[in-house]
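Of the protein chains in this complex, all but one are displayed in their positions.
Here is chain A:
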Amino acid sequence: MSETAVQTKEVTPQVSGASKAADALEARLGALSLPAGGFTAGARAEALARLRDMGLPGPRDEYWRYTDPRAFNTARPAPLAIEENAPDSPLFADIDKLTLVFVDGEFDAEASDDLSLDGIVIDTLAQADAAGDHWARDLYGVLEASGQSPVKRPFAALNTVAARDGVLIHVTGKPSKPVHVIHRRADEAADVNWHHVVRVETGAELTLLETGMVGARSNGVLEADLAKGAKLHHITSKRAGHQTVGLSHIFARVEAEAQLKAFALSVNGTVMRHEGVIDIVGDDAVAHIAAAALGDGNVGRFHHDDTVFITHAAERCESRQVFKKVLKNGAEGVFQGKILVKPGAQKTDGYQISQALLLDEASQFLAKPELEIYADDVKCSHGSTTGAIDETALFYLRSRGVPYERAIVFLVLSFLADALEEIEDEVLREQINDRLEAWLTRRAKQ
C-alpha cells in the first residue's frame, strides 16, 4: 500500500484506527529493503515481531506527546537536495584518528582508513553479517530489546530490523587514537538506518566520534556494552540540512566502575529526536549524557527532542544529564528525562538539568523531568529552566565595546558551557566550541 493511500483513506477511528496504523507500519517496512541478516537474522526476526506488536507511535503515546511522530511514520522521507557546498565535516579534521566513512549509511572502504589498530577490532555490520557468526551477536538488538521496557521505542526496533550497515567495535585495550565515523550523503531520498555495536572490555577505553550528514531521514542505534572499569566517550556532531528528519538512540549497559560519557551537538534539522537509554548495572559506575542543540525557526521548522531514561540498578553510581537548547525564531525544544532508581541502588547520585535559552518570544521549550526512586539513601536532583539573554551580562559586554551580535554569541556560548564541559578532552571540546561559535556568528547575521 502506498503512503498516499494510507494518508487519504477515510476511516472511522474507533474501528479502523488500529488497522490503519498497522497498514502504515507495513508501508513503512515495505519501502525499506530489509536485509535477511546472517548472525543478526534471529535478532531481526525478534525485533520485527516486537515492532509489529508495538506498532508505530501516535501523538497520544505518552513519550510522543510533544513531538509529532508523523515525519518518522511515513513510508518514505521527502527527498532533500544535497548541498553542493557543504563541507564533509571539518570537525575533528586535524586530529590523529581512525576514520570510517559511511555513505547513506553504507560503509565506504575506499574512503576509510585501514581498520586495524592496536587494542581494538573493527568490523562493519554488512560484511560481518554476510560472513557468519560474530561476537556482536550477543549484543545486536539485545540492548535495544531490553530498552523497550518500560517505555516503548518502536523506531529502535525498526532500526534493528532494517539496519543495513554500521560499525562493530570490540575494544580490548586502550587504542592510541579515537575512532571517527563520518556520514555522507549521496542519494537525495536516502532513508538511512545505521546501527553500531560497541563492546568495551574490562579496563579498556575508547573515544568514538561521529559527524557528518545522514540521509534525508535517518534512524540510528548505538548499542554500547561497558564491562567492569571500561570507558567509552562518545562525541557526536551531526550536520543536518534544514529539512532533515532524524532519530537516534543510544542503548548502553554500564557495568561496575565503568564510565560512559556521551555528548551530542545538534544544529538545524526540522524534526530531530535523540533518545538515550542507559542501564547502570554495576556498582560505582558513572554515566554522563549531555547535549547542546541550536535551532533557528527562520530557515524552516526546527523541532528538537531529547528523551533520556537512566536506570540505576547498582550502588554508589553517578549519573548526570545536562541538556541545553538555544532556540530562535519559533524553534521548539523538548526534553523528557527520567532517572529511575531501583530498589537497592543505594548511594545513587543522580543529577539532571535541562535548560533552554529562548532568543525571542516565538520559541518554546517543553520539559518533562521525572524521578522515580525506590531506594532510601540516594541523592537525586532535577531542574529545568527557560530563560532569555541576561540583560545585565549583555550590557556589561557592550559597555566594554563588544558589539551586540558578538555579545550574544558570547552569552550563548556561556549558556552552553556546562554541556560542553562534559567533553573531557580539551582539544575536542575546543573544536566543538569553535564550530558552535562559527555557526552562531553566521546565524547572528541572518
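In this text, a residue touches a chain if its C-beta (ideal position, glycine included) is under 8 Å from a C-beta of that chain, and two chains touch if they have at least 3 such contacts; residues count from 1.
Here is the rule we use: contacts and distances are computed from a predicted model.
Novice: Among "Oligopeptide transport system permease protein OppB (TC 3.A.1.5.1)", "Fe-S cluster assembly ATPase SufC", "ABC transporter ATP-binding protein" or "Membrane protein", go ahead and choose the protein name stored in UniProt for the chain not displayed.
Specialist: Result for the unshown chain: "Fe-S cluster assembly ATPase SufC".
Novice: Determine which one of A:Leu80, A:Val245 or A:Leu420 touches the chain that has been left out.
Specialist: Considering all chains, including the one not shown, the answer is A:Leu420.
Novice: In the full complex, which residues of chain A touch the absent chain?
Specialist: Residues 390-393, 395-404, 406-407, 410-411, 413-418, 420 of chain A touch the chain absent from view.
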